[in-house]
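Showing just some of the chains, left in place.
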Amino acid sequence: MAREVNFGKMLHGGDYNPEQWLHSPEILEKDIEYFKKAKINEVSLGIFSWAVLEPVEGEFHFEWMEKIIDRLYENGISTILATPTGARPRWMAQKYPEVLRVDASRHRNLYGERHNHCYTSPVYREKTRIMNTKLAEKFKDHPGVIAWHISNEYGGECHCPLCQAAFKNWLKDKYQTADKMNRAWATTFWSHRYNDFDQVDSPSPRGDSSLHGLNLDWKRFVTDQTVDFVKWEIQALRDAGSDKPTTINMMYDFQGLNYHKFADVVDFVSWDNYPQWHKKEEYLTAMDNGMQHDIMRSIQKKPFLLMENCPSATNWQSVSKLKKPGMLHAASMQAVAHGSDSILYFQLRQSQGSSEKFHGAVIDHYGKDDTRVFKEITEVGESLEKLQEVTGAKNPAQVAVVYDWENRWAMEDAQGPRNKGLFYKETVEKSYYAFRKQGLNVDMIDMEQDLDGYKVVAAPMLYMFREGFEEKVRKYVENGGTFILTYWSGIVDSTDLCFLEGTPHGLMDVMGLRSTEIDGLYDGEYNRGVPVRGNELCLTKTYTCNHLCELVKTSTAQPLMTYETDFYAGMPALTVNLFGKGKAYHVCADFEQGFYDEVYRKIAKEAGVKRVVAHIPEGVEVSVRRNQDTDYVFVQNFNRQPVEVKLPVEQYPVWLGKYDGTIDRFGTVVLKGKAGEKE
Amino acid sequence: MAREVNFGKMLHGGDYNPEQWLHSPEILEKDIEYFKKAKINEVSLGIFSWAVLEPVEGEFHFEWMEKIIDRLYENGISTILATPTGARPRWMAQKYPEVLRVDASRHRNLYGERHNHCYTSPVYREKTRIMNTKLAEKFKDHPGVIAWHISNEYGGECHCPLCQAAFKNWLKDKYQTADKMNRAWATTFWSHRYNDFDQVDSPSPRGDSSLHGLNLDWKRFVTDQTVDFVKWEIQALRDAGSDKPTTINMMYDFQGLNYHKFADVVDFVSWDNYPQWHKKEEYLTAMDNGMQHDIMRSIQKKPFLLMENCPSATNWQSVSKLKKPGMLHAASMQAVAHGSDSILYFQLRQSQGSSEKFHGAVIDHYGKDDTRVFKEITEVGESLEKLQEVTGAKNPAQVAVVYDWENRWAMEDAQGPRNKGLFYKETVEKSYYAFRKQGLNVDMIDMEQDLDGYKVVAAPMLYMFREGFEEKVRKYVENGGTFILTYWSGIVDSTDLCFLEGTPHGLMDVMGLRSTEIDGLYDGEYNRGVPVRGNELCLTKTYTCNHLCELVKTSTAQPLMTYETDFYAGMPALTVNLFGKGKAYHVCADFEQGFYDEVYRKIAKEAGVKRVVAHIPEGVEVSVRRNQDTDYVFVQNFNRQPVEVKLPVEQYPVWLGKYDGTIDRFGTVVLKGKAGEKE
């Protein structure tokens, strides 16, 4: 596991590209003046600076960078220093075309854009090693440099001959023989059998595109190859003598890489967060956004950094809406509440040209500090100073939701019951929201993480059971855990090969049922779940379901709800089964949010889950950070008007923020008290 | 014409891929047990088996196949044996890249997917010849093998240099000189003249894409080259001494090949049918589906095989909906009613992996026979046994609709009055439905087939008049036939060159009018047809029309309806003309279904068409199969509730099914009586 990292302060700052302004020293001086006004104590430096650091092959210029870091440090501002591999200089592509990516159609890119280099290329790796080594040698002992920001927003894939060869080796390592791979991928179908690994090609719209086992292993390979490249980058820094902590900045709902595979590679997680505030009601965006924070936090189950966010409007979304007054502060406090030890912006000073010139910034083209946005940023800075002691505090969770990248890859690639839309993410969100509305911290775990210690674990749409998962669940329930599974679960193994003899595989006894068929519903079609009279959860309402309805045959499970219509009217729609000391619930259909809210509330209560705030109005978020024996309870109002809420101020007195029985629109109140789970 | 084929039983079975389970002999034994339970008497074997039959070039393995065929035969199950050319093994693509297709952008495919080989490649042809020869040598005398299934779902095109050369030769054979081709294609437009055949390239998004004569001849070449390949496959079987009947499996509304060109190539037609039951009301789907059955049947005007259909939900449609109880049986009976001598499924046992692993099957991953679907399949098997004597019976038709592939190709490629949508298929359907709602069998013929013997022939949107067609119509009407033509007909000749001096070309006297202009209507725009007072069809209702309104100038024709609005208000919208001993009707606009229902009913009555059932409620289908002097009248209720219908049980007693004045939801009743056209 990655080591503990604590910078001793809530970081406030962001991406800074002074190399764009070296011709205007007065601007660089102005920057420092404004940073201090806005309580900025950090900059992320060097992202995309390669062409300035090494303008000609082998000719290095670090002096400007050193001067900047020195000046910042003198003014109390720390630097997170980036390796510049997010974009390569033109000369490199010109001289060594192998550094350019090849797409799935097997066309090699021209030079352009960013994040577009082959991770396998020995040339690119060597150039990276030299650059990182020199950076580390230069700055490893600089007191202003507090961490390494490795490259930028890793992503994408390359299908060049070098990558094809690496992929073949990867497969050989995994399967040893072509026959084993043939069985795993079911290649006898359509005569796709491989005689040897040399016959393998990566998926392509011009070649193999629906051999799901191949697709899945290719995605895994892309993650592994990226992990390998990240390790390579870090090793160069370590070899040069730097032991400063490292991170990569991750992205919202990014499917290209399984971020869990980086848990042991970087010292801490960071991510870039660009929610579309004000598009829908803010409390809905907050919920969505909160889940992403928790996904990031759960990778290492410790604090992360919010590495980028926008001070006002972005320039790349379809509509660039201004953040309304107070929104920036509320969003910033939410990040901290969910585990962030920073609020960092893209970008500190707006670039004068090129593709992101209209992206919001701390200092815009106008160039002065008398703007609305600068004022709002300063308020965030002030709040972060007050929150200093929260740095390093964790977010204890009694419940978890399983959200697994590989499961999603496989399920969304498989041609199955509803190619028009399975809604995996939305379904996971329903479980997450149902817990969050109770004011519970939620861990978002993958199938490799432990279940022990949680009172309730929900595993929606777990199409794939990775090796060992069903055994983990069995033990968890046997030992008294409460487990919630849904339709379309336990269907395939880790190479997307269907389990035979009944599903959910290996858990039919734990769930007390077998899934027999699954019905796809057209858009607009629906069915309903009707409570069984006298059901043990005391459910009384009827709920609508869409998209997918599973038909199950129960053995020992008890139906709690049944379908209302269609030829499966009267068949179970929600069941519970007692197994060992625990309970296993099965949700048979894609129910509306209200179903999850009621059912999960009752399940959590029954499982002994404790809540800090008893009654939480709609639009209010409650999160807890815990430092040793102190709990910080963040209560945030994401409604567009003030809201009344009764807080347990006797146990947890108000520490920060304004509270008089009511919380302001977009207001945040932090309570502080002795750690522990209370009701 | 293809020879008569009668297997002496209604076939029940489908695609079977035991090569996927050779590692589990117990599964293969279980299969036979279940087949017998479900009254399965046929399997389609060897489709996509090439990689198992010839895993390495020149190394053949037929022993497993022989064992399977033997075991099936011992258990009373026949085999339709496939040539495996639907998918080639990887080694072949690796060693001989010329077998891989080149797309219209001139990029050669990588290995992958299926149905993707060059039909011209000498290497692919030679490998096919060797394989087919060996298969035939091995199995030609096996009593269990009853027919050859040539390849699978032919389709697609290749633009490789070999195909380009073949296309040039094809054109040279057709036109002899470049000048004749230039005239036929009107290449002087935009300076596109060819100096010689060597300058020809197939159509491409990167080159010629709107030279319609070229596009049309390319489509014809693709059909001819595919026909040539099918002949090549069959010849190898014949040369090896097999004279078993052959078929290819065709597809729903497939535009890539003119299936009529295969009428003399295969011994019988078969097709794969995957309607989206329950998406709209079932009786609408039944109507649509019925037309496809009749298109297939009309190619050879004799019984066909339903080669594939799905026992429950497919996995490749946008929404995979379960077939509701009774639907499989109703759809199966409809296929037989329209001329099928089989109900075959894709697939008998569900594959464990790859792209179709979730496609419905007789035996699913669960692997047992206590499923809902298995039970429904068994019921179909039982019904088919009862229907055995219907095998070989034809479907006599008094009326025909002209539906012509080449016409559709040309019309939909031409840039004309409504590029946003001409609705050819929908317009043909309106004519078909209008006849079917009267309980009439309908032949779906192309322009090369005979008109003689029909009482009414409808030819909707016959944009292209292929050579000789107008003369055929003239004689048909002269001799007393009733002919219905519509707007946008008789515009171009068979190379898409416009007829000069007035349209519908060659029929202006037969129709008694000339078309002068055609107006495109925007979506949502409409006009109306108003009956002329005292019109001879006694039409009294007003009908809406959309999309296209033709303006005609009558000579001898009489208007029956006129337009209601726009500057052509009062001009004819429907006319009739007496010509020789017959009558010719002209429909000027794209009218709603109700128009066709009323007008065709009155025209058919006037033309002396006889009906078996006088009053047919909505949602009920009536079809007749005739074996020598016996008629089998299938009456099916596709409504979601039982329906009352008065059947002529005195002339045709109930033979199969439940009838008490009412037919059940999805129920089928078969009457049996002396052949003949009754009213």
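Going in written order, the chains are labelled A and B, and every chain counts its residues from 1.
Simple rule for what comes next: a contact is a pair of C-beta atoms (placed from the backbone, for glycine too) under 8 Å apart; a residue touches a chain by one contact, two chains touch by 3 or more.
Just so we're clear, the structure is a prediction, and the values are computed from it rather than from any experiment.
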### Task
With 2 chains shown in place, count up the copies in the whole assembly for me.
3
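In this text, only the chains that are shown with their structure count from here on.
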### Message
Suppose each chain is reduced to the average of its Cα coordinates; what separation in Å results between chain A and chain B?
### Response
50
### Interface residues, chain B side, partner chain A - complex
17, 19-20, 23, 48-52, 55-56, 84, 86-91, 94, 103, 107, 109-114, 279, 312-313, 315-322, 324-325, 350-358, 365-367, 371-373
#### Entry: Contacting residues of chain A [partner chain B, same complex]
105-106, 183-195, 199, 201, 204, 206-213, 414-420, 495-503, 514, 516-522, 566-567
